[in-house]
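Yeah, one chain of the complex is gone here, protein chain that is, but the others are all in their spots.
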Amino acid sequence: MTASVETVTVKVLLFASYADWIGRETVEISLPAPATVADLVRQLRDELPQASRLPTRPLTAVNAVHATADSPLREGDEVALLPPLAGG
Amino acid sequence: MTASVETVTVKVLLFASYADWIGRETVEISLPAPATVADLVRQLRDELPQASRLPTRPLTAVNAVHATADSPLREGDEVALLPPLAGG
Amino acid sequence: MIHSFLTEQRLDVTSLLSSVGASDRGGIASFVGLVRDHHAGRQVKRLEYSAYAPMAEAECAAIVAEAETRWPVRVALSHRIGTLEVGEAAVAIAVAAPHRGEAFEACRFVIEELKRRVPIWKREWYADGSSDWVNPVAPHAATATEQVEVGSAGGRHG
Partner (left out) sequence: MIHSFLTEQRLDVTSLLSSVGASDRGGIASFVGLVRDHHAGRQVKRLEYSAYAPMAEAECAAIVAEAETRWPVRVALSHRIGTLEVGEAAVAIAVAAPHRGEAFEACRFVIEELKRRVPIWKREWYADGSSDWVNPVAPHAATATEQVEVGSAGGRHG
């Protein structure tokens, strides 16, 4: 029996070009706690081969608010990876 | 017989508050040549008592083009005295 | 029909916007000036705009030409004269450009130049039945103000 590792499970939202590349709009991912946005992006790029096209530091949002690479993640957070914005 | 003095006769256009003060929209005025816009304003203020309310250096136009105090006047010119502009 | 910048008709902002829009100009900046219900502490009932029309038309044309020379823009400009009620549009400007920065700059240029150079005047009618000519430079001392000359109009901006 291995020592239990606490994890954080978050829902990743993908949009526009990122959704096209990865072929889906949502991914559920579990990370060792404590985890940051940067940890999530690193693990995504490692786990999904198509995700290697993602920038290493994409624009992100946590629960619909702009985030930074070191923003902490909590259980159940919705993390959005935002391709270059093109509104207006 | 007096020596003949060369003169310049111009038409003065008055607008808005200036027309109200002076009670008319056009005045014909003859000035000793050579004459400038400043000469015209001075003579107007002297000749028409109501014209003393005019500024000593009002905005002016000669033949519908913005002028300055030292703009020269020629026979038949239309000289407009422009109250403070209030367009827009 | 010769284009006129002055009109006694109500301004049609939508038409003005469409008149400058084009498939290669992605941004339209516009400015609309409305008749306000007060000025210098007095309640305004209506306004009367008058102009030295031939010169006003020529100055408007010159301002539009200057803006279109200075920036890659297309400009539409309309100024109302006659009697206006509170809330009606007195002036409308639309500027289309490939990029928004140019549209904003040129639009601002046109309204500033219009106020500086175009011979238009306004008389305000107040709630108490009195009226007064408006001096934007010195609203409380209109008649005493020494005017600054416009001089060689446009030269500053050439």
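Order of writing sets the chain letters: A, B and C. Residues in each chain are counted from 1.
Following the convention adopted for this analysis, contacts are C-beta pairs under 8 Å (C-beta built on N, C-alpha and C of every residue); 3 or more make two chains touch, one makes a residue touch a chain.
Keep in mind the model is a prediction, meaning the values are calculated, not measured.
Note on the chain not shown: across the whole complex it touches A, C.
The chain not shown here is touched by just one of C:Val13, C:Ala62 or C:Val137, and that residue is C:Val13.
For the chain missing from the display, the contacting residue among C:Leu6, C:Ile28 or C:Val118 is C:Ile28, taking the whole complex into account. Where chain A meets the omitted chain, the residues involved are 13, 15-17, 20, 53, 55-61, 64-66, 68-69, 80, 82-88. Listed by residue number, the positions of chain C touching the unshown chain are 13-14, 17, 21-38, 86-87, 98, 100, 103-104, 107-108, 111.
Just so it is clear, only the chains that are shown with their structure count from here on.
Measuring from the averaged C-alpha position of chain A to that of chain C gives a distance of 52 Å. Chain A and chain B have centres, each the mean of its CA atoms, that are 76 Å apart. Touching two or more other chains at once is no residue of chain B. In chain C, there is no position where the chain touches two or more neighbouring chains simultaneously.
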